[in-house]
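Here's a structure for you.
Note that one protein chain of the assembly has been removed; the remaining protein chains are unaltered in position.
Think of it as A, B and C in the order they're written, each chain with its own count starting at 1.
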């Protein structure tokens, strides 16, 4: 049985919305009955992408972050988008331990976490325009067998 | 201290998204530290409005329902909107026990529940265009004292 | 929503486990009606100890079962309500036709 569901959310670039974004995705994805580990992986990846939009994408608060979540069969596609600063050099940004904000005690491991916990991530970014991160993960034990 | 936060979500008119909508609002509103009763009131009102969009607004599934939530000081404003059938006679629709779908075992108490559990509800609807329900509630014990 | 059934002297006790909304209502309705029809049921008790959420869809489910049971000459009771569900039932005037009990045992003893 195949199955489709979809949701899209926009919220302000306030740090208290980081946990809110995780709850929203976890709740939406729970209809597929993910394992505890899969759910933790997804929540962590979402947390990374949303945090990046808040602290790197936008300098000031109260700009809008967009999060989309799509369920196609057993696969989850999550897109996090901001219309902020954009990334100069995506290849450099994706390297483990690279961070442009060491003064904030950022570890530079955000992209590595997303890549490890999801099956695939696609980064589209344009300087001065914004950043869109698409993350895809296929659940192993999902309810909706194809 | 005054405080503003905002989120907007769109999701499909599938009945499994009713509980999702409740979780989203409960999670967003929880930053104000509502009482258990206030939270139950808000979740119930949201459930009524979202269910109405799904079963009355749209005949078929997979149309979009919009839910917005705004925090202004201690006040929560929730808007649920669909671009479905619309309501013929809003005054009649708001009457306790009135339902156009008794065959679905609807009780006709949806609007009454919303009115009882929230401080104020505003219904805007146009036949053939859609329905927008705005619900306002001031929390008594909220964290953000004005 | 998870349902547990128990039959005691022609009375069907339904223990509702989870959230009763429009989404879960259909399944709840069908499962209860199947039990009513297949067993020799007269009375019905909703045990709401583990019902974590209910909106007005729950009113429809309870009234619908009342109509069915009423035709069979039986009675319907609800037990172990939290204050929130009580408020919703009160709003709908449900206690004109259905009895409220503190416990399942009280319901079984008095229906």
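Just so we're on the same page, a contact is a pair of C-beta atoms (placed from the backbone, for glycine too) under 8 Å apart; a residue touches a chain by one contact, two chains touch by 3 or more.
This is a predicted model, so every value here is computed, not measured.
Colleague: Any idea which chains on screen the missing one touches?
Modeller: Those shown chains that the absent chain touches are A.
Colleague: Write down which of A:15, A:61, A:95 or A:141 is the residue touching the left-out chain.
Modeller: A:15
Colleague: For the chain left out of this view, which of A:12, A:72, A:113 or A:136 touches it?
Modeller: Considering all chains, including the one not shown, the answer is A:113.
Colleague: For chain A, enumerate the residues touching the unshown chain of the complex.
Modeller: Residue positions of chain A that touch the missing chain: 15-16, 18-19, 22, 37, 40-41, 43-44, 47-48, 51, 54-55, 96-97, 104-107, 109-110, 112-113, 116.
By our rule, only the chains that are shown with their structure count from here on.
Colleague: Farthest chain from chain C, going by mean C-alpha coordinates, please.
Modeller: Chain centre farthest from chain C's centre: A.
Colleague: Measuring centre to centre with CA averages, how many angstrom lie between chain B and chain C?
Modeller: 26
Colleague: Centroid of chain A to centroid of chain B, CA atoms only: how many Å?
Modeller: 28
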